[in-house]
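Notes follow once the structure below has been shown.
== subunit A ==
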Amino acid sequence: METLQGIVDNYYYMVAIILFVIGMYTMLTHSNMIKKVIAMNIMDASVFLMFVAVGYAHGSQAPIIRDNVEIIYANPLPGALILTGIVVAVSVTAYALSLVVKIYRYYDTCDYDEICEMRSKE
Partner candidate 1 sequence: MIEILNILLLLFLIVCAVGVAYIRDLLSAVILFSSFGLIMAIIWQQLSAPDVAMVEAALGTGVVSLLLIAAISKTRRTE
Partner candidate 2 sequence: MTPVIMYSCRVSDLFRNTLSIVTAAITFILTLSLYGFVVGGGEIQLTLFEVLPNLEISMRLDLLSFCLAALASFVWLLCTIYSVDYMAKEHACGRYYPVFIFTLGSCQGIFFAGDLFSLFVFFELMSLIAYILVIHEETEEALKAGYKYLVMTIIGGLALFFGMIIVFELGGTVSLGVGVILQEPSMLALLAFICFLIGFGMKAGMFPLHVWLPDAHPVAPSPASALLSGIMLKTGAYGLIRVIFHVFSPEMLQSVGWNNILAVLAVITILLGSAVALTQTDIKRRLAYSSISQLGYVLLGLSILNNNAITGAVFHIFSHALMKSILFLAAGAIIWKTGLRVIADLKGIGRQMPVTMGCFSVAALAMIGIPPLNGFLSKWTLAMGALDAQMPLYVLVLLVSSLLNALYYLPIIIPAFFEMPGDNGHDHHDHHEFEFNIQEATPRMLSVMIILALFTFIFGLTPNNIAFSLSRVTAEFLLLGGAF
């Protein structure tokens, strides 16, 4: 019962972990490269979700300076970090996609297994 309560209390974390697992599973098992790239993004997003959830205090507000200084702010640090993280993830994605396009030009396929087969035949 306690475990269940723990799960309910931390549902953000649980969802993040589930997403992480889905992302990783897709990334490692699917042979299509574009699928792999999308899955990579899902995986990253799930970690970011978890990170932001860590910084969130119940009922807190966005950390923007207003006249009223009494309110609880959410921890701004994870937000700032996630920003960087997203940018990094996007750049990795962009690079991966450019690789995919180039690979397609050489092999005429986006499927990793097919490429491996072609290479082993050589």
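Just so we're on the same page, a residue touches a chain if its C-beta (ideal position, glycine included) is under 8 Å from a C-beta of that chain, and two chains touch if they have at least 3 such contacts; residues count from 1.
Selection rule, in plain terms: all candidates are chains of the complex that A comes from, given by their letters.
The structure displayed is predicted, hence computed values, not measured ones.
Enquirer: All of these sit in the same complex as subunit A, but only one touches it there. Which of 1 or 2 is it?
Expert: It is 1 that touches subunit A.
Enquirer: For subunit A, which residues are in contact with candidate 1 within the complex?
Expert: Where subunit A meets candidate 1, its residues are 11-12, 15, 18-19, 22-23, 25-26, 30, 32, 34-35, 37-39, 41-42, 45, 48-49, 52-53, 55-56, 60-64, 73-74, 78-79, 82-83, 86-87, 89-90, 93-94, 97-98, 100-101, 104, 109-111.
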